[in-house]
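Worksheet: one structure, shown below.
Just one protein chain is left out here, and the rest sit where they should.
Just so it is clear, A and B label the chains in written order, and each chain counts residues from 1 on its own.
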Amino acid sequence: MRDVAIVAFSQRQEAMINIESEVEFMVPLMNEAKDAVGLTQQEMGFTCSGSSDFLAGQAFSFVMTIDGTGPVPPISESHVEQDGAWALYEAWVKLQCGDIDTAFVYSYGKSSPGSLRDVLATQMDPYYVAPLWPDAFAIEAMAARHMLEQGVVSERQLAEIASRSRAHAASNPHAVRTAPKSVDEILAEDYAMAPLRPSDLPAASDGGAVIVLAADDKARELCDRPAWIRGIDHRSDAHTLGVRDLTTSMSARIAAEKAGVGNDKIDIAELHAPFSTSEAVLTKALGLGEDTVINPSGGAQAAHTMMASGLIRLGEAAQRISRGDADRAVATAASGPCLQQNLVAVLEGE
Amino acid sequence: MGKERAAVLGVGQTKYDTTYPGSMAGMLREAATNALEMSGKRWDDIDAVIMGKAPDFFEGVMMPEVYLAEALGCVGKPIMRVHTAGSVGGSTACVATSMIQSGVHETVLTIGWEKQSESNAMWALSLPQPFATSVNAGAGGYFSPIIRRYMMMTEAPELIGCMVALKDRKHALNNPYAHLHQPDLTFEQVVESPMLWDPIRYSETCPSSDGACAIVLGSEKVAEAHDGPVAWIKGIAMRSESGSFAGRNMVSPAASEACADDVFAQAGIHDRRKEIDAVEMYVPFSWYEPMWLESLGFAEKGQGWKMVEEGATSIDGGDLPVNCSGGVLSSNPIGASGMIRFGEAALQVMGLAGDHQVDGAKTAVGHAYGGAAQYYAMWVVGADK
Partner (left out) sequence: MADEVLTAPLVLEYPFTRTTGPVIGGFLTGLREGVIHGVRRSDGTVMCPPLEYDPITSAPLSELVAVGTVGTVTTWTWNGEPRAQQPFTQPFAWAMITLDGADTPMLHAVFVDSADDMATGMRVEVVWRDEREGHITDIAGFIPAVASTTGEPAAMPSDVEQVQSVRTPIRMEYTYTPGRALSQYLRAMKDKRILGDTCPETGEVSVPPRGVSSVAGKPTLPELVDLPDTGYIESFNITRVPIKMRPDLTPPYVSAWIVLDGASVGFMGLGMNVEPEDVRVGMRVRAVWKPDDELEMSAQNILGWEPTGEPDEVIADYALVGRIEQGDDQ
């Protein structure tokens, strides 16, 4: 495989962005990332984005947002109706084809106009499950109880995850849930959706992110310390909850193996884990140990920007490598109920 | 490192119709199973699935690749979902091809689909927007002013569009999968059908269809081992541009021309009209055939309509048969429509197009566009490596 690296990253996440439209708040982010590497849109070999019509309440909402890239003259471009991490994957594949050296990736989502937990019910089996409108919290809560009753995690461990997310988020200007809370304080919270407490749930946010990828020497030219993608893979589990083992994630485990997570020590992990339970599942599936700092940004629990949270995990991990805070990192992205689909990437400094 | 070669091993379709009688998963599985059968592959042989579909509002299922992953053999495997408006079926095939060209995968199933009967195209494509004023419903109201400009610019005879419509409906009679089968349709009936979006007549528009089209792609190694004809992918290209800016060429958008230039350069095509044996182009409104003939470089600017008038695009004696399958004018499950164009182009060079086979077709083009005529995807396929 060709060496490809993340060479620029920009993001914005807020509890609600309602003054600006999607394209209005994305344009500054796009230009921030381009300016960081001194590239224009016309110098990008390929562009790929991720967003969701359902989230925006509009068909073809991405058609509005492409204008922010400045696609005049035309650009080589594609869009996935998935988290931006999959847009990055598509761009990475394009770079592997060998005829381009740079790629531009972005994704965005606004959850605040609607009720994300209810909107997500429309992802479920449309004949048997969606008509009952189980919201996303209820689905995860059932998985959580199963995990607790199977003894794979304890309520205290979930509270520890939630407490650490808050502590880490305190130093992340892009996080929206940053107030520290001790484990005991969290355990004293009333259940939001038993056995999940409010702190176990994701803090929904609006926002977006942009990443620039570059290959080989181009990456070294554009960035002092590129975050090299040493492995990247994505897999799906079954959708039918009744046939899945919800205490674990086969898809994350396979993707981690393919990406080579276990080949060496991981300094930091940015896991797309909206719930405390999701982090517990992913940590185990990836085989991460005590020597790995989990979600130094506070993770998706501290700011969950649907359609961009996964891409932001990649960006957060890359940034720490580029800054020299870490040498080897793993980032994940997820989609679907109970982490049905997972993408895993291993990033390294040189 | 160089690009790996990729080839089409199998194409599978459902009968396009107003309503597919089964479930969404059942519809996709029918197309996928047909493609697997032609390619001699089983679910286990597939490394990844690349799915394409237009707006999720059509079926009211958010990101349906999540629900459909298990129906398409993706447990423990990768699945992706592309959405580039009307061009999506083409873009999806391009993304799937990249998976092989990059060396990431050896065998990939790609599938485009839409089950428009679950809701209503007018609703799904024209969702209400507060504060705004909307005077159009559906895509025809958007494209008719552009067609009007083309007609004024070229001074093409008024009934060129009707000729295209009749030709594609006659072509559809030879394609068992086509939605519209109108054996008795006459030119007079096309001309006399009501004006919908003047200058577009009802007969010059596409139907609203349910359907899925799947393609199995393989690497050179996989294709060489395949017992049966394959279509070698000689080039893929995608281009996008803004749908609204001052000085934009609305008749032949720059993105369309750039996409064509790129894909024909990759395929080493110099004389496009001469070297291409069959074209499957995205023509949802009849006048887009002459417009794309010009934009894609098969005709000089302003001359595309003459090819139609001369019958050059008919399978019966034309030198550049266009939409031998009946095209989008005869079947339009939006998210599949681009994939059908790409799949039908492959079938032509594989010699498997059945009753709508262009004799001896060696090189063919699949084309799709979407949005405000701003998203483009194309591929060139050949019988020879």
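Here is the rule we go by: a contact is a pair of C-beta atoms (placed from the backbone, for glycine too) under 8 Å apart; a residue touches a chain by one contact, two chains touch by 3 or more.
The shown structure was predicted, so the numbers you read here are calculated from the model rather than taken from an experiment.
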item	value
Chains still shown that are in contact with the chain withheld from the display	A, B
Residue among B:G12, B:G73, B:G235 or B:G366 that touches the chain left out of view	B:G73
Residue, one of B:S91, B:T110, B:S242 or B:S286, that touches the chain absent here	B:S242
Selected residue (touches chain absent from view) among A:D3, A:E20 or A:E189	A:E20
Full-complex contact with the absent chain, from A:M142, A:A170 or A:L187	A:M142
Omitted-chain contact residue, chosen from A:A5, A:C48, A:V105 or A:V129	A:V129
Positions on chain B where the hidden chain makes contact	19-26, 29, 43, 57, 59-60, 70-73, 75, 117-120, 122-123, 126-138, 140-142, 144-146, 148-150, 152-153, 194-198, 202, 242, 244-252
Touch list for chain A against the chain that is not drawn	18-24, 27-28, 30-31, 41, 54, 57, 64, 66-72, 112-115, 118-119, 121-122, 126-135, 138, 141-146, 149, 191, 193-196, 238-243, 246
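In this text, only the chains that are shown with their structure count from here on.
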item	value
Distance between chain centroids, defined by C-alpha means - chain A, chain B (Å)	33
Residues of chain A defined as touching chain B within the complex	1-2, 47, 52-54, 57-60, 62-63, 66-67, 71-82, 86, 89-90, 93-94, 96-99, 119-120, 122-127, 130, 233-240, 250-251, 254, 335-337, 340-341
Contacting residues of chain B [partner chain A, same complex]	1-3, 23-24, 53, 55-57, 59-63, 65-70, 74-85, 91, 94-95, 98-99, 101-104, 124-125, 127, 129, 237-245, 248, 253-255, 258-259, 262, 371-372, 374-375
